[in-house]
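All protein chains but one are shown in place.
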Amino acid sequence: MNTVDVLAPVAVTGPVLLACLVLVAGRWLPRPVIDAVALAGAVGLAVCGALLVHATLAGDAVTWLGGWTPPPGAHPVGIALVVDPAAGGLVVLVGVLAAGALLFSWRYFASVEARFHGLVLLFSAGMTGFVLAGDLFTMLVFFELMGAVAYALAAYKIEEPRSLQGGLTFGVVNSLGAYLALCGIGVLYARTGQLSLAYVGETLAGARPDGPAVVGIVLVLVGWLVKAAAVPFHFWLADAHAVAPTPVCVLFSGVMAPLGVYGVVRVSAVAAPEVPALRGVLVVVGAVTAVLGAVLCVVQRNLKRLLAYSTIAHIGLFLVGATDGGARAWLVYLAGHAGVKAALFLLVGGLLARFGSVDEIDLHGAGRTGDPADRVAAALYVVAALALAGLPPFGAGLGKAALEESVPGALVPVVVGTSVVTAAAVLRAGLRVFYGVGPRPERRVDLERTSGEGEERETTGRLRHATATMLAAPALLLAAAAVVGVLPLIGRVGALAGERLADGGAYRAAVLGTGAVAGAVPEPVSWHPPGVVTGVLTTAAAVVLALLVLVSGRVPARRRRPVRRAIGPVVLGLERLHSGHVGDYVAWLLFGAAVIGIAVAAPTLG
Amino acid sequence: MTLTVVAWTVAGWLVLVGALGIVRSRDLVHTVVALSVAQSGTYVLLIAAGFQRGATVPILGAGGAGSSPVVDPLVQAMVLTDIVVSATVTALLLALTIQIAKRHGTVDPDELRALRG
Amino acid sequence: MSRLRLVLFGLGAVGLAVLWVVATTGLPPVGTDVHPYRDAAVAAAAAHATANVVSSINFDQRTFDTLGEETILLASVVAVTTLLRPADDERVEPPDPPPAVLPATRLAGWALLPVTLLVGADVVLHGHLTPGGGFQGGVVLATALHLLYLAGSFPALQWVRPTRWAPLLEPAGSGLFVVVGLAGLVVGAGFTAEFLPPGVLGAPLSSGTVLLLNVVAGVGVGAAVVSLLGQFLRQEIVIGPGAAP
Amino acid sequence: MSPFVLLAGVLLVVLAGPGLLLASRGTAVARLAGLQLAQAVAVLLLTVLALALGQPSMLIVPLVTVLLSFAGTLVFTRLLRGVV
Partner (left out) sequence: MTVLLIIALLATGVAGTVVALTPDPQRQAVTLSVYGLLLGTVFVLAAAPDVALSQLSVGTALVPLLVLLTVRTVRRRGGRSGGSGSDGS
């Protein structure tokens, strides 16, 4: 047995075991012990992931569980866990974000027993299992595990109506997505007689793409795209993220939704037959997701919802990058984004704990208390918003710069525009809330839009000061995002991980044991002068845009009207589509699945 | 031939009709049950994928010690997992529905207006 | 709006139906005798002396999936307990007096209780030989316990106090499942590997860890279903109304 | 076609015809009659099928169905109380 044989199963079952421990012993242990155990588990997971990355730099590692390694040429009966640097890196990300969330909630949820910790650990196990599984059905099982925990975590605040509605919508839409994926898995199984991802791919690779292969793969990908919240499956994300407890949002936005993109890339690289149309469709879906997310991000006034739409926009960018040339860049972008977005969510959570609201208009100038802790929070928020725009040396900026270098020219405006617009929206909200910039907007009751008022507090009472852990967690996450951008090792591993993730042939060779195919070592992701310049420029553009919006409140309504008349109806129409009605979302899900399926199948099958 | 058409059609039909139930639903409890109907379509699909005419149950030593072929046990194991998942997800969503009834005073999705835009 | 929703759904459904036809017409007919996975799995089950191949897959060949499934069960029990916890503005009331139940019903309930328990235990313990296993048996066992409630003896059910032990037993079961899996790793055979002697095919004590895991799963599932039902019953019976919405 | 298979066919038609029909019309309580019929027929059907397939180990299926049907019936009679 080598390290991977031990570490890969432990990375999944370790958190489960700790969760069981915490749940059984939770009622007798004092709260700090539970906090410490859970935190240690999350940190241990991150370390485990780092070791996995280290062990697989030279080549993918495969471990067949239960000693069911198939002899050469035989049909496999067991389950393989397959580790490559991308999978290991995502395990690290899960561990780091779970640690951040647990650290932040040290003083949070004072009334809850160990259940919250247990759920976070189970959630981590679900994500790790999904990442490491080399088997379609195992992926689905852990997808469902992720889901089951996530629905409960989204609706954790049971006193709050919105939270419950968001959780239910999330549950129904994601479950239906999983069932579509299972249909796809069933079709692929009937077609190939295999469940192992690599063996499915090997069976399909030789033949001309046929109906079952194409439709089966598309259905599986639709399931993962629902988790990734790609348009038009994105509706649940804003609803669930806006209402989930802040520490949970960190995990949702930072890693759970991006895992959907990972699943899409993994399955389409390893198992999809050679279908040129698939790549094109995924790029279009990604670009539309990015643009729609950015547009809707701008019009939000609920800060958490605003951040949620910004996540949707960035997931669109990841999808574009991962499928069209940006293989070496997108994982670095993902890691950098996760740190920055997590920090932003935690800072907004701090606002909720301090002022009992997450509404941008309601909180206008609320952050100007003069309290040193609030000043630190304000500074962190602004830095995080700038980092989201691409400010060097943060990891998000590095990933974005590398993405701009590698995607085709036609897509560069999408990348730049999306990051500028979302960062400007985030910055605008921060400047309003923390510094009171711009005139106080008129407060009007707006039935068409989710406000951030009346949100249930997550602490027992209104906090007089932001606590040390509540500032330390975002500061550490922001620092981690900076480390992603500065440490050359991460740029090197990130590039390698991305390229290897896209190389389905090497994965199949590793699992089938037909000899490793040595891929070329890709050029590391690092800062180049043009990247630095565009990073600074996009940051500046975001600042200018945010200030313009803030100042435009002073512009007489007469001058603003033409603009509003031009784009207003479109935006309003888009907003109306986000009705919060679960039936609408399910209808969109089926419609989207059909459109994507036909767009892929029609050109392929003729 | 008939069996093939019927099995695939029923599997797909159940998934779609379950989804239709959700779309038309005026009561969240009904939504959750319709979701479980959609899921049961996947049971039929998997069982059909592993069926073999004239084969017996996948238990060794039963019905003449390996003399006759058995149906595919793998799909059965998958459906077992699937059924557990279905039951647990149903329970979870019903628990959410109870809380929605308490907090919103309604379980009609048309009247839930807390999230929009 | 609802009109638009139905139109959208209709378009999607038609599109998916077309795709479904495209997919299924390319598949081998239902009832085909080509099942490569089946051939491999049956051979593997025979090699480990597990008569019930489905159990062999669930608890030996693909234990990891079952581990995930057990974890889903655990997660949803914790989730339901979390979601149905009494909110800040709710109170726990003494239970309503149980409604009158016909003596015959009560008698039937009590009479069937031991039978159901016995059958449940049998389904768990013979899961490696005959149809059944930890999951099915666990559900039957849990249902047996709730015959007490259904036959009108809610006090008897309260006396058993399932809400006390079930929420502890369920994570313990899941934890034990993981521990058995890790034991294979410790003895050097690999995670979830068979490390007990398999015995003779068809014997009551055959199939090594499959039997052990079946029992562990049965306990876990039984406790899980008891706690799930307990939470829902508590809502119905002892949780008082909250504030006006 | 063996008599067992024929019998199973008849039972299946009863289960799927009158049983389902009765269970899908009227109020919840009225539907209980259909459920009762379906449960009784299903137990018979499953027994006959176990015999027709020559699988005595399958008899556990109707046995469990009997026990759980009883519980199921109690569920409905108990919880549909006052609904009539």
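Worth a mention:
Order of writing sets the chain letters: A, B, C and D. Residues in each chain are counted from 1.
Keep this in mind: a residue touches a chain if its C-beta (ideal position, glycine included) is under 8 Å from a C-beta of that chain, and two chains touch if they have at least 3 such contacts.
Note that the structure is predicted; figures quoted are calculated from it, not measured.
Taking the full assembly into account, the omitted chain touches B, C, D. Contact with the undisplayed chain is limited, among C:131, C:152, C:190 or C:220, to C:131.
Contact between subunit D and the absent chain runs through residues 5, 8-9, 12-13, 15-16, 19-20, 23-24, 27-29, 31-32, 34-35, 38-39, 42, 45-46, 49-50, 52-53, 55, 57-58, 60-61, 64-65, 68-69, 71-72, 75-76, 79-80, 83. With the whole complex as reference, residues 2-3, 6-7, 9-10, 13-14, 17-18, 20-21, 24-30, 32-34, 36-38, 40-41, 43-44, 47-48, 51, 53, 55-58, 70-71, 76, 79-80, 83-84, 86-87, 90-91, 94, 97-98, 100-102, 104-111 of subunit B touch the missing chain. The missing chain lies against subunit C, touching residues 31, 52, 54-55, 123, 131-133, 135-136, 139-140, 142-143, 146, 225, 228-229, 232-233, 235-236, 241-242.
Criterion: only the chains that are shown with their structure count from here on.
Farthest from subunit A, judged by the mean position of CA atoms in each chain, is D.
Note: centroid distance subunit A to subunit B, computed from Cα atoms, is 28 Å. Centre to centre, using the average C-alpha position, subunit C and subunit D are separated by 22 Å.
The mean-CA centres of subunit A and subunit D are about 47 angstrom from one another, to the nearest whole unit.
Across the assembly, subunit A contributes residues 137, 141, 144, 148, 151-152, 155, 158-159, 161, 187, 189-190, 195, 579, 581, 583, 586-587, 589-590 that each touch 2 or more other chains.
Touching two or more other chains at once are residues 12, 16, 19, 23-24, 48-49, 57, 59, 62, 74, 81, 85, 88-89, 92, 96, 99, 103-104, 110 of subunit B.
Taken together, the subunit A residues at the contact with subunit B in this complex read 137, 141, 144, 147-148, 151-152, 155, 158-162, 164-169, 171-172, 175-176, 179-180, 182-183, 186-187, 189-190, 195, 239, 242-243, 299-300, 305, 447-450, 575-576, 578-583, 586-587, 589-590.
Listing the residues of subunit B that touch subunit D in their complex gives 56-57, 59, 62-63. On the subunit A side of its complex with subunit C, the touching residues are 1, 5-6, 9-10, 13, 16-17, 19-21, 23-24, 63-68, 70, 74-79, 81, 112, 115-116, 118-119, 122, 125-126, 129, 137-138, 141-142, 144-145, 148-149, 151-152, 155-156, 158-159, 161, 187, 189-191, 193-195, 210-216, 218, 579, 581, 583-584, 586-595, 597-598, 601, 605.
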